[in-house]
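Missing here: one protein chain of the complex. Every other protein chain is in place.
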Amino acid sequence: MKQYVLKRLLNIIPIMIVVSIIIFMFIHLIPGDPARIVAGQKATLEEIEIMREQLGLNDPYIVQYKDFMLGIFTGDWGNSIKTGLPVWKVIIPRVKPTLILAIFSIVWSVIAGISIGVVSAIKRGKLLDYIVMIGASSGISLPLFWLGLMLMQIFSVKLGWFPTTGVDSLSSYILPSITLGAGITAMIARYTRSSMIEILKENYIRTSRAKGLSEFIVINKHALRNSLVDVITIVGLQFGFLLAGSVLVETVFAIPGLGRLLIDSILFRDYTVVQTVLLIFTFQFIIINLIVDVLYGVANPKIRYQ
Amino acid sequence: MEEVKMQEAKHEDFKIENPIKEFVRKFLKKKSAVVALGFIFFLVILAIFEPTPYDIDETDYDNILSEPNSEHFFGTDEYGRDVLSRIVTGTRLSLSVALTAVTIGAFVGSVLGIIAGYYGGLLGSLIMRFCDILFSFPGLLLAIGIVAIIGPGLTNVVVAISIYGIPTFTRIIRSATLSIKELLYIEASRSIGVSDTRLLVKHVFPGTLPSLIVAYTMRMGTAIISASSLSFLGFGASPTNPDWGAMLSTGRDYIGVAPHMLLYPGLMIFFTVLAFNLLGDGLRDTLDPKLD
Amino acid sequence: MSEKLLDVKNLRTEFNTDKGSLVAVNDVSFYVGKEEIVGLVGESGSGKSVTSLSVLRLLPEQGNISAGEVFLEGKDLLKMNKKDIRNIRGRDIAMIFQDPMSSLNPVLRVGEQLMECTKLHLKYNNSEARKHAINMIKRVGIPVPEDVMNRYPHQLSGGMSQRIMIAMAMSCNPKVLIADEPTTALDVTIQAQVMELMLELKEKNKIGVLLITHDLGVVAEMCDRVMVMYCGRIVEMADVVSLFRNPLHPYTKGLIASVPKIGRNTDTLPYITGRVPDLSQMPKGCKFAPRCSKAIEKCHREEPNLIDIGSNRQCRCHLIHERSEINE
Amino acid sequence: ACSNDIEKAETKASDETTANAPVENEDVNMTIAVNAEIISLDPHDISDTLSGSATSTMYEPLYDYKLDMTLEPTLATSYEVSEDGLEYTFYIREGVKFHDGTPLNAEAVKYNFDRVTDKEKNLKRRRNLLHVVSTEVIDEYTLLVKLDAPFAPMLNRIASISIISPAALEKHGDKGIITNPVGTGPYVFEAWTPGDKMVVRTNENYWREGPKIDTLTFKPVTENGARIAMLQTGEADFIYPMPAEQVKAVEGDKNIEIIEGPSTIARFTFLNMSKDVFSDVRVRQAINYAIDKEAYAKVVKAGYAEPLTSHVPSTINYHAPQPEYEYNLEKAKKLMAEAGYPDGFKTHVWAPNDTENMKGMQFIRQQLAEIGIDVEVVPMEEGTLSDSIYKAQTPEESEVNMWYVSWSAFDFDGATEKLFHSANIPPTAPNVSYYMNPEADALIEAGAVEVNPEKRAKIYADLQEIIWNDAPWIFMGSDVLLAAERNTTEGIFVDPSGGIIATEASTSK
């Protein structure tokens, strides 16, 4: 297991290098001159030219890439083109809101998703199952931003239960995380359900029943644990969705998070910020997947003992 | 006593359904999927015939943002255009964007997936790494990036969505291929001397079809949502097109004034995506592929 | 074989499927006595497993027992409430299943799974349960039980898993053991070990065993009494020697005849044509009639009853009285 | 870690205040929700209006705009211009102190002017002081600014240069000042999380009467619906901009007041005159006749726009109204026919891809369809758009046909020169009409150096007439600025350029 983790960690390096090249190319493929955008419509040509020089945009791509990579490793991520602030200063305050949002969303969706999935697997074919699963399908059929706007209209404006926007208190995160988590809950619920249904057909479930165990123990100890092994992987996959969804949710609820930062920075051609945020995203995604794989291994003795 | 030689029995053959009939019978049992299919069928009819009460570009500046009424069932928009007509016309647009995007994604993804699954090796790992990397960018961001590079507009939305659909299909088809490859009938065919091409086309690919069909249906929903999200962020179809996402995007500016502009396109997207998802569920239950 | 431990009467089990209700087990009656191994043989799909699952009401949800009684020492299991039947499971009647590998929970340690039973039924605490489990593992002939306790199922071989299953089944000292094809998935040399173990346990613990198998060899070597099942019905019941020496039902005959026997050296093997009919397309009369070379018109029309023909033998055949014809 | 800045700053502030003032949570705070992010708090290195509004709570220039766009002395008390218009003498207000306690004097102002004009630093406000060759301290409170050429709007440009505490600049450096602003303004910096809110606290030692609240918060909320929701729930006291489309939705709300006012923002569409079809003045005029400006105001701006009567909005000094291009399809069709396009032609319009701009483009498309012009609507992401426009090195290379856009400036020159002078065609500046009229060029140049207001008015009147008749644009309209506030809110204003002025903010909540 340790070796496996080590191996995977080593694997990250080449992936990140390829990713960084892709990100770099990607950024520079996007048309738009950051100097011109930062300087604004009223800027003079001279001003723009000096700025290009200062930002190193006139250097050959290879040099720019080298600087970018060197910067990453030496901890000098450069200054944001847009604000002039060091990139880390721009990024770090954005991490917390996104993190809280992500954690809130994933936690409640995992709990709700698994519970819903289990209940409807047990009640398979009954009315409850039917309603719950259509609900779950609805969850992944709603455009996130639409759901967010609707929730805000109802719960903040009409009922005044939660703040409309912002990150001032934890209660501000409730609506955004419901919005963001709805789809994930639905995915997890559907997955848990089908995994539970499969598992409930397994021979060892029959064995545990034949032992005289109560249905509660059969489900919660024998079946659920096995299905968690499967569900872990699907939870891992949801992180990609989470990141993308956070862009929309942060826009709707005015949350100063990484997703919003990324979009704004892309629009502003704030290259230094874009490439760093994208690298962070990918890195995070890879690490989460690694964690998920490790958890999968831990949960699944077959893999743990190989 | 030893010789209990028995005659060839008359009842040797049973009436057994052919696979299509069996599939249909099983499918018809899934009521929500049948309803969903009906709804999709209805959408297709809308898309083909576009039975719009008004010309979608017909503006009426004296009658803007009017609430749903007997003349305009879904009200009018900021130019006084009939929302219902635009939604109906948008059906063709939204469906064809999704259909094209998913088809391209599915095609490329399947080819890559089959190659990666069947041949494996260096090529296979390269393909899968490529997918990992594509996967490690949040899907929507990838689409935004692509649209930012190649510019907004429907064609580019299609390209963006199909590109980010590729890794999904590659993975699904690869894992289907991997499990089919292990099946005995593949080995049986190989032992006969069937060529790789024939094996892939005749034996492996049809085996991945159930997975493909289900993934395809599900992705239709995702594609519609993605297209509308792109429009919402301003990266989507040109606003002159009656695209649902674009309508939503405009509609949100009128959220307190003309909620019908946000509500109906939103519901339309919701029901359409829901229909594809329910259909996908139904198909999966009937075709029973193991999706990861 | 006086005492009837487990007494099944007119059991009928149906499945609700999308093709309608299918009767998988019909009018099955039998008993298992103390210190007795009763064999249940039949081809695949004949309803052996469903019968055994019906006894403990462990059928999947589509299945339901529509008629019959199952007595364990005078109490009808089918009339019990859920809690009571759970008390019977594992304590009075234990089961082992065909595929030992998949019958153990892959994510729980073997020890945990073994201890569960005694903790539940005998209210053992952790250390008692542990000691008991180790004891049981020793008894089924696995060396270093402590080590095995800590393993996960996938770390066991097939033979070991089946022995663990047996240990698990025996750990609450049940009165009846239902073994559904306990050796089918095992290699012959391992099968021999497991068969030996079961015989030994039966003798020592004086339990009644219902042994389900399709292997006539296993039946011949292990059982005291045998029932032959076809299409959810018992078609013949006899003690093992009479059955093999003098099978009465044409199906039994065919079955026994078609087993290749070492040393017989024949050129062609006799066999039964056709196949077991699908549950949804059952023939009208005798279920075996379509495959039976002796079938007369009546056989196609009317289903025969299970007829008691004395000396503890029963047979379900219209032609049973025309002995001449059968016995030729 | 850093997102705790606000909390840290708050606790720090309360530590300080507990000694002499009420406890922190009795602070009266007002929140202004805005539609974009504050980009920087270095007043010399910003070009967007919002950052300007934010910095103007803490910084002040020598002269500042009043709400009617006239200038009033702020950190200066008066000024003198030499005859030749090359030397400006400013008399600096005495007794003003920066937030860090250092005094304001001519030296400090010179320090600031030198910073802005430093080519190496390339700060964005340098473009406003391009004519300044040197600044000299005459005495403690007198400053001499020398120009290389006479420049009429000089005072307007001086008004764009806020004065930063030189001590703070020395201490924090050019980058550090972004997050540690120290000025003379009515508010003292308290906290700012880039991308999120900025909090300022009332300056107790302000040199004139200041705000009657304790803290003021600027909060970026890009989503229109969310911004309004905040106002409705009272989370915000003031929002700007108030989306025009939604005015109706909050009109019934007693707690909310809508504030409207004229703007310096002109909305128009460049017609690329280097393209065949638009080179003919009849086509350009026809297009102007074919656009129903009233309908534009109603449909695109939800009723909140005024027609343009010149290429500059009426809020700009020297504005001279021109005869209207009334909505007249007949005339338009006739002109089109005369120009040789009786059946119209195909063209396209570019604009950024936000809903507002897309609406404008669609409107143009709908209107021009009436005279047979088939306009393809091409929304582009802003960066891409500017790339597409400025990558053309010559008029021939230009790809743009029409560009639907807005422009805002403080003074006439700012609202004209970049858009109409022939030297300012792309890639130099956004004269995207490729308008090259020597007559107009001469007038633009003359107006810039004419210090005499009357003469200048004449020059500019002529210029406006020429441009109006040449119709290098579709003159769409001028925005009406919309803000909204809780009815408890007092003293927050939006100036015609869209800047938020909160110097006198107070609340009764």
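Note that the chains take the letters A, B, C and D in the order they are written out, and that residue 1 is the start of every chain.
In the analysis below, a residue touches a chain if its C-beta (ideal position, glycine included) is under 8 Å from a C-beta of that chain, and two chains touch if they have at least 3 such contacts.
Definition applied: contacts and distances are computed from a predicted model.
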Given that one chain of this complex has been left out, which of "Na(+)/H(+) antiporter subunit G", "Oligopeptide transport system ATP-binding protein", "ABC transporter" or "Nitrogen regulatory protein P-II" is its protein name according to UniProt? "Oligopeptide transport system ATP-binding protein"
Among C:Gly47, C:Gly90 or C:Gly159, residue touching the chain not depicted: C:Gly159
Determine which one of C:Asp147, C:Glu196 or C:Glu302 touches the chain that has been left out. C:Glu196
Out of B:Gly124, B:Gly207, B:Gly221 or B:Pro239, point to the residue that touches the absent chain in the complete complex. B:Gly207
The missing chain sits against subunit B at residues 8, 13-14, 16, 18-19, 183-185, 187-196, 198, 202-203, 206-207
Hey, which subunit C residues sit against the chain that's not shown? 43-44, 157-160, 187-193, 195-196, 214-221, 240-241, 244-245, 254-256, 258-263, 265-273, 275-276
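The definition used in the following text is that only the chains that are shown with their structure count from here on.
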In terms of mean CA position, the chain most removed from subunit D is C
Can you name the chain whose C-alpha mean lies closest to the mean of all the C-alpha atoms? A
Once you find the CA centre of subunit A and the CA centre of subunit D, what distance in Å lies between them? 38
In whole angstrom, how far does the Cα centroid of subunit A sit from the Cα centroid of subunit C? 53
For subunit B, residues contacting two or more additional chains: 148, 252, 255
Of all residues in subunit D, the ones touching two or more other chains: 223, 225, 381, 383-384
So the complete set of touching chain pairs is A-B, A-C, A-D, B-C, B-D
Quick one: in the complex, what on subunit B touches subunit C? 1-12, 14-15, 25-26, 29
Using the touch rule from the top, collect the residues of subunit A that touch subunit C in their complex. 124, 201-204, 206-214, 221-222, 225-226, 229, 299-302, 305
Complex contact set, residues of subunit D against subunit A: 1-3, 5, 37, 39-40, 42, 45, 47-48, 119, 122, 124, 126-127, 130, 175, 178-179, 193-197, 219-223, 225-227, 229-230, 232-233, 235, 381-384, 386-388, 390, 407, 409, 414, 418, 427-430
